Every structure is written in C-alpha cells, then in structure tokens.
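All protein chains of the complex are present and in place, except for one that has been dropped.
Letters are used for the chains, namely A, B, C and D, taken in the order the chains are written, and counting of residues starts over at 1 for each.
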Amino acid sequence: MTAIHNPQRSKKAGLGPDSLVYVGKKNTSEVQIQLIDYNADYERSEKIHHVEDCAAFCDSKSVTWIDIAGIHDSKVIEAIGNQFHIHPLVLEDIMNSTSRPKVEFFDDYMFITMKMLETDATTGEVQKEQLSLIVSAGFVIMFQEQTGDDFDPIRERIKTAKGKVRNKDGYYLAYLILDIVVDKYIATNESLLSQIEEVEAIILKQATEQTLHRILGLRKDLIDIKHGIDPMKEAINTISLEMDTEISKYYRDLYDHIIYESENLSMYREMIVNLMDLYHSTLSVKMNQVMKVLTIMTTIFVPLTFIVGVYGMNFDYMPELHEPNGYFFVMGGMALVVIGMLFYFRKKRWL
Amino acid sequence: MTAIHNPQRSKKAGLGPDSLVYVGKKNTSEVQIQLIDYNADYERSEKIHHVEDCAAFCDSKSVTWIDIAGIHDSKVIEAIGNQFHIHPLVLEDIMNSTSRPKVEFFDDYMFITMKMLETDATTGEVQKEQLSLIVSAGFVIMFQEQTGDDFDPIRERIKTAKGKVRNKDGYYLAYLILDIVVDKYIATNESLLSQIEEVEAIILKQATEQTLHRILGLRKDLIDIKHGIDPMKEAINTISLEMDTEISKYYRDLYDHIIYESENLSMYREMIVNLMDLYHSTLSVKMNQVMKVLTIMTTIFVPLTFIVGVYGMNFDYMPELHEPNGYFFVMGGMALVVIGMLFYFRKKRWL
Amino acid sequence: MTAIHNPQRSKKAGLGPDSLVYVGKKNTSEVQIQLIDYNADYERSEKIHHVEDCAAFCDSKSVTWIDIAGIHDSKVIEAIGNQFHIHPLVLEDIMNSTSRPKVEFFDDYMFITMKMLETDATTGEVQKEQLSLIVSAGFVIMFQEQTGDDFDPIRERIKTAKGKVRNKDGYYLAYLILDIVVDKYIATNESLLSQIEEVEAIILKQATEQTLHRILGLRKDLIDIKHGIDPMKEAINTISLEMDTEISKYYRDLYDHIIYESENLSMYREMIVNLMDLYHSTLSVKMNQVMKVLTIMTTIFVPLTFIVGVYGMNFDYMPELHEPNGYFFVMGGMALVVIGMLFYFRKKRWL
Amino acid sequence: MTAIHNPQRSKKAGLGPDSLVYVGKKNTSEVQIQLIDYNADYERSEKIHHVEDCAAFCDSKSVTWIDIAGIHDSKVIEAIGNQFHIHPLVLEDIMNSTSRPKVEFFDDYMFITMKMLETDATTGEVQKEQLSLIVSAGFVIMFQEQTGDDFDPIRERIKTAKGKVRNKDGYYLAYLILDIVVDKYIATNESLLSQIEEVEAIILKQATEQTLHRILGLRKDLIDIKHGIDPMKEAINTISLEMDTEISKYYRDLYDHIIYESENLSMYREMIVNLMDLYHSTLSVKMNQVMKVLTIMTTIFVPLTFIVGVYGMNFDYMPELHEPNGYFFVMGGMALVVIGMLFYFRKKRWL
Partner (left out) sequence: MTAIHNPQRSKKAGLGPDSLVYVGKKNTSEVQIQLIDYNADYERSEKIHHVEDCAAFCDSKSVTWIDIAGIHDSKVIEAIGNQFHIHPLVLEDIMNSTSRPKVEFFDDYMFITMKMLETDATTGEVQKEQLSLIVSAGFVIMFQEQTGDDFDPIRERIKTAKGKVRNKDGYYLAYLILDIVVDKYIATNESLLSQIEEVEAIILKQATEQTLHRILGLRKDLIDIKHGIDPMKEAINTISLEMDTEISKYYRDLYDHIIYESENLSMYREMIVNLMDLYHSTLSVKMNQVMKVLTIMTTIFVPLTFIVGVYGMNFDYMPELHEPNGYFFVMGGMALVVIGMLFYFRKKRWL
C-alpha cells in the first residue's frame, strides 16, 4: 500500500495557494506531449516538443486531443495554463497526484480529475494513476502521471475513422476516455472478486496466519478502490446533468456502470467480512478440537495414573498388594474406568 | 455462487462503447422468438424466425408482445434495434447480462432491465436471469437470457381473454410481467426465510463446522438477492411517477410489494447475524464445559497423585510407612480432599 | 416466531393481480359484521348479516362505522368493494395479512392498513394482527383478521356520548382507533423493556445457555415490532399533512407518540446488544477463572510430583535416600516451593 | 435505570385521548405555584394558591412568569388550560412525564417540552425531570415535575434588573431558561466524560468484573442522555427559524451548543466502545499469559516426571539402575532437557 500513500501531500504546506508544486512520487523523466487533431474529413497525429506548438491547432474547427504524459514539470503545466487560459487552481489540482476525483465547470471548459486503477499482476496490489482532463467542444487536454496508457483503441478508431468519433466533438472524446477508465474499474473489481473467492477456497482447505494477512490485504485494496471510484459517481452524474440530451445519454450510461461497480464494492466488502468471520470461526473450531483432545487424554489418564501411584506406595501394610490376582484386578478396574469415560464422551458428543 | 459472478464483465474493455458484445455465460443455442398479437377482439400467437417478420404486426392498432429467449446473438439484437429504432446503449445493456436493474425513458419507449431470481430446489442456491423489456403503448419486447419462463399465466389470460388484459395497452402488459417477477422475489425470500429457520433449529440441536458454512452461504444468498431487488425499488418508483394516474396505481402497488420485500431482506439479514451469534455462543458455551471438565479432573487428581507419589519415595527413614494403618489413613485423607474439592466446585457452580 | 412468518405470501404467485385471494393463517370461522351509526343526536348499533344491509346507513348524514372481523372470505370483501366503489388493489391489500403498513388517498376515501401488536402473556412472544381502515367523512370500514378487539372504549363513548366523538366525522373516529393501536404499541414496548431488564438481572446472577436463547428471542421480538411500527411513522405523518388543521393536530400528536416509540425501539436495540456483550463477557470472565484454577493447581503440583518421583527411583546408589532426615528435608523443600508459588500468584494477582 | 423507565406510559391505554391523566412516578405532594411579574420598571414575585389568581397579571403589559412545580394534579393543569386557552393535547403532553422533547406553535403561544438532566452525585446515575414551557410575548408558564430547580440565577437577575432581561419579552425569558437547561446538559456530559476516563484508568491498572458493569452502566447513561438531548436539536432549530432575527440569534447560539453536545455524545459513544475493546483485550492478554504459564510448567515437568517414572519401575533387570553414577547421569540429563526447553521458549518469545 505504500505505493499509494507515500506522496507527501503536505509538502506544499506554507507555500501559498498560487504556487505550482508537484505532489506525488518522484519522477525525473521528460514530459511527453502527443497531439492528435481530427475532424470528419482528416486526421493528424504528431509528437510536440514545445507547448506553444499547439496553438496552431487549437483555433481550427477540428477537435484537438493533447495528451501530456508527466505532471511533475511545472513549466509545462504553466505553459498549458497560459495558452488555454486555465484557472490557477485547476493547474494546481492537475499537479497534485493526490487530488480527489471531481468535475468542475468553467466558462470555456470543463475540468475532470480522476484515478485510473490497475491490479498489479504479480503482487495483486492496486495501483493508482491520476488522470486529468480539460474538455471543451474543440479540444481535450489529457494529463497522465506516466507514459503508457490504455487509450490506444481510441487512437486507432480516430485514425481509421471507425465508429462515430470523427463526427463528434471533444465531449464525446472525453466520454470515450472515461468509458475506458470505467472499464478498467470493472476489471479491477473482477480481479478483487476472484481473489476473494480464491482466499475463501484456501480458508476452507487450510487457513494459516498468511491467510489472515491476505484478507487484510484485500480489505485495504477494497478501501483504495472505493476511494477512487466513489467520488466518480457524483462527478459523472454532474456531467450528465450539465450536458445536452444527445451526449448526456452516454454519460448517463457511464453513470449506471459506475453505480453498479460501487454497489459491487459494497457487496465485496460484505464478502470480505464473511471471510474474516470464516477465518475466525475456523480458528475457534480448531481450538475447540485441540481442547477436546487435551481434555480426553487428561480425563482418561490422570485417574489411571493416580491408581497405579496408589499401588506404588511403600507402606508396610497394604493388603491388596499381596492378593495373588491383585495386579489383574487393578488392571481390569482401570479398563472399566476407561470404558466408562469413553461412554461419557460419546454421550457428550466429544468423540 | 460462481454461477452468478463468473461472466466476465470486463471482456468488452477497450472495444469501444458502440460495439455490441454479449457479456454473460457462454450460450450457443439458437435464439427463440415468439410473438403474441392481441386487442380486445382478437388474439394471435406464432413463432417468428426472422426479426423482420415482426414488422407487419407492429404498425397495427393491436398490442404486440415479442418474446426473445437468448441475448447472446448480436445479429438478432441489432435487427430488433433497427426495426424499432432502439438506442445503441440500450441494445448494449440488453446484451450485458450483468447490467444493473434500472428503467430509462426515451421518446418512443420505456426501457426496463431487471433480474429474475429463483432458488435452486436442490442446492438452495439463488439463480439470477436477466430480463429486459422495451415497452410502448403498442408493443412490449421482452429479452430473456434463456428459454423457459414463468409467464404462461399471462399468455393463458391473453388467449382466454380472462381479466382486463385484452382491453389494456402495452404498459399494463409490462405491469403483469413485472408482477410475476416480483412474486418470484417473494418466493425467493420465503425460501431464504425457511432456510434461516431450518439452520436455527440445527444449531440449537447440534452445530457442526458444516453449519457455519451454511450460515455463510445464506449470507451470500442474501447479498445476491439484495443486489437484485434493491435497485428495483428506485426503478419501479420512477415508472409509477411517470405513468398517468390510472396505470400508476398498479405500479404503485408493485412498489409497495418491493419495498416490503426489501425490508424483509433487512430483517433476514439481522436474523442471519443472530444465527452467527448463536453459533459462536454455542461454541463458547461448549468450550467452557470442556474446560470445566478438564479443570475438575486435573484439580481432583493432581494433588492425589502427588500424595501417593510421596509414599512411593524410597527414603530409608519415613515413619508413616511403618504405621500399621498408615495406608488407610492416607486413603481416608485423600477421600477427604476429594470431598472438599467437590464442595468447592459445587460452590463455584461448576457442577 | 413461526406464528408471524408462516402465512405463505407467495401462494398468489401466477394468479394475476386482479384475483382476490386471502393470504394469511387458515381461518374457517364465519365473518362477523357489526355496524354502529351515530351523529350528535342519535346512536344505533346492530349486527349485520349481508353486506347489502349497510347501504341504508351509508347515504345518511350520520357517521357509519362498519366493523368486519375476518378477512378470509373473498365474497364479503368483494361485496364491500362493490357497495363502496373500492379500488380492486385496495381489496387485495385488505385480504393480504402480510401487507406492509401504509396509507393511500383516493378520490372518495383514505385507505390505511397497519399491524396491531400484542405480547402473548404466557410466552412473551409478539403477536401481529392486521387492521385495515377505509375512511371518509361519513363512514369508517374496519377490517380485522379476527374477532375480539380493544376498541370497546370507543364504542362505549359513542354510546354514552362521552367526549367529542359524537360531534365529529369519520376521520376523528379513525383517529380514535389509531390512538388505541398506538397505545398498544406502547404497551408492547413496555413489555419488551421489562423483559430486557429481567434478563439483565438473570445474567448478573447466573447466566445459562437458556439465557442466550432468551436474548436472541428478545432480538427477534424487537425486529418484529420494528417491522410493524416503523412504516407507521411515514403513514401517520402523511395523514397529518393531508388533513385540515383542526383534525391534523390530533394526527400530529399520534405522530409524536409513534416517533417516540420508534426511538425507544432503537434504545432497546442497544440495550439488547448490551445484554449480548454482558452475556459474553460473563462467559469470558468465568473461563478466565476456570483457567486460573487449572493453572494454579497444575503449577503447584506438577513440580512436586516430579520431586517425589525422583526419590521413588530405584537406583542402587542415591545418597539422599540414606540421609536420616532426607525425607523431612524433601518435604520441607516442597513446602518452600509451594510458598514461593503462592507468592508468585499473589504478585500476578491470580489469587 | 429503573428510576427513568418506571413510569408506565401505557396506563392511559383505552382511556381516550381527551382525558387528562398523569403519567409518571407517583407524587402526592401539593402543587406549588410561584408567579413573577416584571417589566423594565417594576418586579413582583409571589406565591399563588389558586390558578385563577394569575388572571390579573396576564392581561397587563408586563411579562408574567408562572412557575408550576408538580404536574400530577389534573385540576391545576386543567385550570391553567381554561385560563390561557391551551389546547387539550398540550395539557396531556404536560402531564405525561414520558413525552418526547418537542416544540409546537399555536396561534397564541409556543409549547416546548424537554428533559432536564442531572448526574446523581453519589451513584453517578443520570436523573431526568420533565420541563414544559408555554411561551408568548407576555407570559411564560413553566411546568416542572418537582419543586427545586436551577433557575434562581434568572430570578435573581429579574429582581436586581441585571442584564437585559427586564427589557425583553417572554421569548427572551424562555431563552434564558433553555440556556440553563442546555448548560446542565453540558455538565452531564462532562460528568460522563470524566467517568469514562476514570474507568479507562481502572482498566489499565486492574480490570475486574465490576469494571464491566461500570462500562455497561456508562453505556446506559449515554443512551439516556442521547434520548433526552437529540430531539432538542430539532426543537431548538425549529424555534430559531420561527423567531424574528433579533431573538433568533440567541436561539441559534443555543442550537450550536446543543449540536456540539450531541456530537460529543457520539464521541463518548466511541470512547465507550473503546473501553469495551480495551476490557476484552485485557482479558485476552491475561488469558494468554495464564495459558503460557500453564504450558511452560506442563511442558517442562511432564517429560521429567515420565523419566523419573521410568526409573521407578520394578523390573528385575534394568541395567541403568545398577550403574554407580546412573542417578547422577539421569539428573544431569533432566537438567539438559530443562535447559533445552527454556531455550525453545525463549526462541518462541514465551519468556
């Protein structure tokens, strides 16, 4: 979980609100900027090296998708801010990888920030990456924490003019991006569910202390996912209410998916509580069995040991010792004691 | 529970929102289409092989009920979509067997998707099947996951012109369908309740580790049912608010039933928590008894064993050993110890 | 609890919504109809055998109170429905003893259905009986599940013209009926409270497994009562908002009482949770004491038994055995061990 | 707790709503009436014996504060009702010491009923006393359950014309009264907090079964206080919304205090849950220690006892017995066993 909570949110403290400071994991790689410009008739994609080079594309009638990978360089972010007249507080939120998912509407554009979730294939841990969008009819500026993303299908579609995307505006492009983000939430939830079922199977077979740590790990993952998904409900609902009817249907559909995933999380949460109960009950049941074995052994042998102790005493006068069959009588008596005990345990259903 | 969670909701990921892909359990059987057309004066029912054959019926003044069993064939769903001008997102929801229950209103029609619940008679597990309806005054298109359903009473009624159904429009037909779905919720809940009572009786008689698994199974069933029923509250309420007064009364009545079942689920949930408590308390009480037996045996025999050990020592000079009645005095002393112990335990209420 | 949950709510399934079917405990007794007609100046009360005989009274300017004991005869209910033009869904709710408490307003009348609660004097179990009212200014039709009720004080008052009742309309009569129903809720809650206090006293004295069952029984009773009272809050609030100011004051007052009882139930719920905690803690404390006794006995006697075992060995050469005072030295040594142990336990506060 | 819950709320059942019956603890003392009449210029205070004597004061331009100690005499209450035209339902609430705190507005006056709380200095139990106010610009009628109250500072102020009270109307006087009631809530909460901290200190030092009862007692006190304070939030908020701006500020301030106390109660509740956890964990930790001691003693001495038992056997041929140093070898071997055990326990961190 350290990967998620490490960034020191407080390092800005005292710096004042209008200073742009990156908050997040240390990152020294260069910021990558890719630009895709398209309308119904044409499409063009190129790597940009200076933010100012975007200017030419933005005033045109086409839709411009500027994809910025890396939010740690305040110069780049500031240049974008100046170019597109973005409010300083928005720039601050973009550079703060710990921002809460939300949407805000400004005169010229809409600002969305959210978390992309991914389950690490090897450790099963949930990874978060911040994604911010500045959206207007004519452009979408996308800020990712790192290079490499899952939006290639959209790029492919724009290139090959598949689907409706080339005839629609920036709000539709933002919808396509959000749709993929939500699909990844679904995948993360599915991975969580399959882990829950796996752990359940393990407990039913053989629970160890390791299993407990796994359950607690799942609980942490759940909290993290919830933290990323829940604020999105409100955000996407807000968008769907602000948009006009045609595009609103699409955001409405996203909203339904995110509500569903949020409900699934509640369900998984109860399932994890179930796991804890199952784990503890399994421990209790085992403890009970151990106690029974202990009690049975003690209850059977302690009286017998006493009896043989009696006849090991060295008194001068102990008449039984001199009975010819004394030994066999005592052995027989002890056998009877054992049989009586066994009957008692059977009656108590301990055997 | 695997039966319910297996469908890989995420398999669409990256495919883009307007592509129609079936999400659910693999199904290769052919899609069945049955059409019932009726008005106050006539009724006609036939099997349809091509979606296009529906066209003739739909423009007429009668009510047309198209029942499609199988949602895995995107060609059929697409053909329906073209024929009736259904929004692509609706078609997507229909083909996704993991959609969340909801209602949506479009210009020409209302779209409802929900889960039918059934308790498997042998395993007691809850089975879910998706049911989607596209409803207008003139037609109801019904999409089920599988062939075979519980709507024969409605078909019978339409055939024999029993009740009001032949004089009413598609919204009333949709109400009749929903009424049966809700009746099945009631039956599922009743089955859950009777299982809860059965498990309670078992715990009071003889709890085993198996009982714990049953309780956890009931909890899972409850979660599943809740997941199916709870979103229906909002959906049916929305319908009752959108309809005009006459038909709204009927949907209002459905709403009351579903609220009641939802409240029952909360009650069952508390009852299941009760079961868990009862189970664990029963374990604790047993553990306590086992501990008492162990303690009583140990407390009685350990001092006695010590005493007989003393007189088993081989010291040259141990005066008691040579007392003529030493043996009997010692035996008597030990008897007194036992009696004292028993009094003590009686006082402590351990016996 | 069986008494409450047995009625098979699902037995209507598949029958269609406009068919009148009784849902509840089997009842074969004849339905009793009693009619009281009154205004400021006169009062008349008689037993009715045919529903049609009510007609004469209903058109008059007086208030007519028709009390129907028995809801299992669909013919009677249907006749009432025809006579007073009651909506079929209302008739259905009246015959369904598992309906959820609610109020509904129609053009000509108001429909209320609720549960009367009663604590069985011998078993302490909570009994539910359904009570439905159809109310207008000129008549109140009351449907009870069984004969015998607690409304005699109202009948007495009408007869003797005590209080304001003879000068008021049907809505005031309905208020008087509801007031008695709510008074019975109060009595049920008081009985629950006194049982809680009784069980608490028992636990503090001597908890047994029986006590646990009683606690769980109280929890069930609480759930049942909550299930009956909680929906009444909304229902009575709705009435008080719909009525005009004069009569509304009275319903408002009822509302205050029901809110108070609902809050009391939350309080009792916490008290029952307290009882569970107290019960379990008492078990734990006892277990702890048992463990201490066991440990003290073992810790004292096991080393001593070892020591005497040492001097019971049969080695040819064991110098201590031949010391003249060896025996007394060993006995003294063991006494010292015991005293040391006792000091240790005293320090550990186990004694 | 009996002191609080004893009054039989249900004893009115069946009596009908307009009959005035006292509900509360039996009280046979005579009702005391004290009247204070004041305006900016004069002040007069006297004991009243007949309610009718109030009449003269009430029509004057001054503010009249009638303080009635004792609500068990229906004649007095009824006389007040007639004199000031109070609604019968209000009179009923005044005489019912179990009424829920609330405020109601009538044409001529405002009615408030609430609980005064006090922590019994010796037992630490929370005592409730009902206080009802009928307030208008010209008079405040105050009904207390018993003689003796905490309002002397107000009387003093009126007498000495200290503060603003003499220049203000009855609503300000009511505010002063409520302010003292709320100050007593604060004191009750503080007493609860200090008891919580005291119990925590006890648990950390030495928890006994008594401590558990104290924790549960605190929980009960909390429930009782919550029951008294929580409905006041709504009531005082309602007043502050109904009053005009000037006086509303004062009620607003009261509202802030009561919200704060309500939040404190939630905090105390968590602290009490903390106490329970601490108590149980302390028990578990102790049990664990006891178990460890038991296990260490058993694990060390049981094998040793076995070994000495071996050499106490009476076989004719046991070669070790005749070794000259056999005894010392065995003793040394056992010492090694003990040392090995101690190492093992050290490794397991049991020592």
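As a working rule, a contact is a pair of C-beta atoms (placed from the backbone, for glycine too) under 8 Å apart; a residue touches a chain by one contact, two chains touch by 3 or more.
Source: prediction; values computed, not measured.
Across A:A40, A:I223, A:L241 or A:A335, the residue that sits in touch with the chain not pictured is A:I223.
Of the candidate positions A:K75, A:K286 or A:R346, contact with the unshown chain belongs to A:K286.
Only one residue in the set A:L204, A:L321 or A:L351 touches the chain that does not appear here, and it is A:L321. Residue in contact with the omitted chain (choice from D:V302, D:A335 or D:L351): D:V302.
Of the residues in chain A, those that touch the hidden partner chain are 1-2, 5, 8-10, 12-19, 87, 89, 92-93, 98-100, 102, 104, 206, 209, 212-213, 216, 219-220, 223, 227, 231, 276, 279-280, 283, 286-287, 290-291, 293-294, 297-298, 301-302, 304-305, 308-309, 311-314, 318, 320-327, 330-331. Chain D residues in contact with the hidden partner, per the touch definition given at the top, are 150, 153-154, 157, 162-164, 175-176, 179-180, 183-184, 186-187, 190, 193, 197, 204, 249-250, 252-253, 256, 259-260, 263, 267, 270-271, 274, 277-278, 281-282, 284-285, 287-288, 291-292, 294-295, 298-299, 302-303, 305-306, 309-310, 312-318, 349-350.
To be clear about the criterion, only the chains that are shown with their structure count from here on.
Contacts with chain A and chain D are shared by no chain at all.
Rotation angle for the C-alpha superposition of chain C on chain D: 70 degrees, rounded in steps of 5. Taking each chain's centre as the mean of its C-alpha atoms, chain A lies 42 Å from chain C. Rounded to whole angstrom units, the spacing between the C-alpha centres of chain A and chain B is 26. Taken residue by residue, chain D touches two or more other chains at 312, whereas all remaining positions touch fewer. Taken as a contact graph, with one node per protein chain and an edge wherever two chains touch, the assembly forms an open path, each chain linked only to its neighbours along a line. Counting only pairs that meet the touch rule, the chains in contact are A-B, B-C, C-D.
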